[in-house]
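Below is one structure, written out as structure tokens, with a few remarks after it.
All protein chains but one are shown at their positions in the complex.
Let's turn to subunit A:
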Amino acid sequence: MTGVDALLLALGALAVGSAVLVVTTRHLVRAGLYLVVCLGAVAGMYLVLTAELVAWVQVLIYVGAVVVLLLFAVMLTRAPVGASDDLDRPGWPAALIGGGVGLGLAALLVDAYRWTTVELPEAGSAERIGAQVFGSWVLPFEVLSVLLLSALVGAIVLSRPDIGSAGADRSAGDGPATEDRERSR
């Protein structure tokens, strides 16, 4: 076992441990903060696996934007600050299906790779990934930009009370929350 393996093992244990806390904690805000730890550990694994650009994009977009947006939603839905008891459904089926999926996939991948070793390739720096994105993958990239624009427009239409046929009889007190949300994006 080399240093790379030890690092991957430590970061993986950190990611899985904080993911367990995300799905089991009874504090809404703490779930978001454990999600930051989990996503940061996964970004560290990307760095060890030589995916530099993806690691920094992960930190920027996931830890920087997505988690902040989730915490905004937690606060805008007036979630209680302390522990709350009604976050979970009674769930043996959930444990059964989730455990089955996770352990099944893990068994499949362990069976496929055993304890083999591979050499790490050269690092996926911004220059190389950029050449790939704007070379071989330029059409999916452009389609993705159209999808992002349509998602943006859809989110604005959904959250503005004065657009659409349902907006006429909604109360006017919703305004500030909506504007906050839009600004947070």
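Everything below uses one rule, namely that a residue touches a chain if its C-beta (ideal position, glycine included) is under 8 Å from a C-beta of that chain, and two chains touch if they have at least 3 such contacts; residues count from 1.
One rule holds for everything that comes next: contacts and distances are computed from a predicted model.
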**Message:** Can you work out the missing subunit's protein name as recorded in UniProt? Choose among "Malonate transporter subunit MadM", "(Fe-S)-binding protein", "Chemotaxis phosphatase CheX-like domain-containing protein" or "NADH-quinone oxidoreductase subunit K".
**Reply:** "NADH-quinone oxidoreductase subunit K"
**Item:** In subunit A, positions touching the absent partner
**Value:** 1-2, 4-5, 8-9, 12, 15-16, 19-20, 22-23, 28, 31-32, 35, 38-39, 42, 45-46, 49-51, 53-54, 57-58, 61-62, 65-66, 69-70, 72-74, 76-77, 79, 86-89, 91, 93-95, 97-103, 105-106, 108-110, 113-121, 124, 128-129, 132-133, 136-137, 140-141, 144, 147-148, 151-152, 154-156, 158-159, 165-166, 169-170, 174, 177-178, 181, 185
